[in-house]
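Sending over a structure as structure tokens; questions will come in a sec.
The complex appears here without one of its protein chains, the remainder shown in place.
What follows is chain A.
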Amino acid sequence: MTVQELPGAPAHRPTPPPAWKPLTDPAPLLPDPEPYRVLGTDAAADADPELLLRLYAELVRGRRYNAQATALTKQGRLAVYPSSTGQEACEVAAALVLEERDWLFPSYRDTLAAVARGLDPVEALTLLRGDRHTGYDPREHRIAPLCTPLATQLPHAVGLAHAARLKGDDVVALAMVGDGGTSEGDFHEALNFAAVWRAPVVFLVQNNGFAISVPLAKQTAAPSLAHKAVGYGMPGRLVDGNDAAAVHEVLAEAVARARRGEGPTLVEAVTYRMDAHTNADDATRYRGDAEVEVWREHDPILLLERELTGRGLLDEEAVGTVREAAERMAAGLRDQMNADPVLDPMDLFSHVFEEQTGQLREQAAMLRDELEAGQEPHGGGAEDAR
């Protein structure tokens, strides 16, 4: 029975509310069903040879870097290393796509992106070696500190890009996160803020298949991680994360779009973590060799090498030159990491606040007295563990 049918009710009908209309047409925001590819397709003919060669050199150097850093964990020179072997195309493209004035917001696995952007390899490793949390000045390199909590650096990228735009600077921020990180609340809040503010940000999700041991199917029920973009009102792009030319192209488009003031883009790069989560993880507990082998055939270096060789842009000699340069980098890194860092315990109190509080001055005095008395530290820790 409706109100009108009630006996004695007035024959009054309120003005109906306006028909609901979506704020944005979702269709242009939707990602393509298949990851975008360049290498081995017709699109490769349009790719800039110089860029491809540069990407190749960085991929090889990056692979060597990952191998060297992993070796350093076995020698006790690095506390831990989350390798990006297999994901180098994402790391390198993210670094190369940015202008000098732009900002990179890496996660803990993205050391390589920071190095490819020009950061000194040792400075990039201090967090993982355990001597300093951040071994470089973020403002000097426009690289935020490597972020260990998941997705919490994404809102920073949004805020920084927003601030730059308010100041009239055409700066873009590129923020990197893994597939697991997309489940975090900060991922949601960052994307929502970025879209509402039309902030010049590019979000790069490296979907490497696993969050430590949890596979993507247990992480999300979305058609793809790129689809999440639609709900925020920004374009989602799906790209083959092992195809360095494709990742670079998609990111370059997203960066250009952000710089034009058209707002953020969410890019999902589908890739695979060839090594375990870190050297401390046992990947055989959650995945089989056969699965890893499939991805070995789709190796980012192999894909690019095949393309370059096929087009006559790379010969054995050129490959040799690139590999030698990578070896030199690795040898330099090894030598530098073999030297013990010089640490001043009093630094513990130097950068808590601009001025030490009375409480910190007292504690600093206590430590100084201990040091002057020649007392051996007995708190346990990395030094003892070695």
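Note that a residue touches a chain if its C-beta (ideal position, glycine included) is under 8 Å from a C-beta of that chain, and two chains touch if they have at least 3 such contacts; residues count from 1.
The working rule: contacts and distances are computed from a predicted model.
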"Phenol hydroxylase", "Alpha-ketoacid dehydrogenase subunit beta", "Phosphoribosylformylglycinamidine synthase subunit PurS" or "Glutamate transport system permease protein" - which is the UniProt name of the missing chain: "Alpha-ketoacid dehydrogenase subunit beta"
Of A:P26, A:G185 or A:P377, the one touching the omitted chain in the full complex: A:G185
Residue in contact with the excluded chain [from A:L59, A:V158 or A:L225]: A:V158
Absent-chain contact - pick from A:D282, A:D340 or A:E354: A:E354
Absent chain, residues of chain A that touch it: 132-134, 136-140, 144-145, 149, 152, 154-164, 166-167, 173, 185-186, 189-190, 192-193, 196, 347, 350-354, 357-359
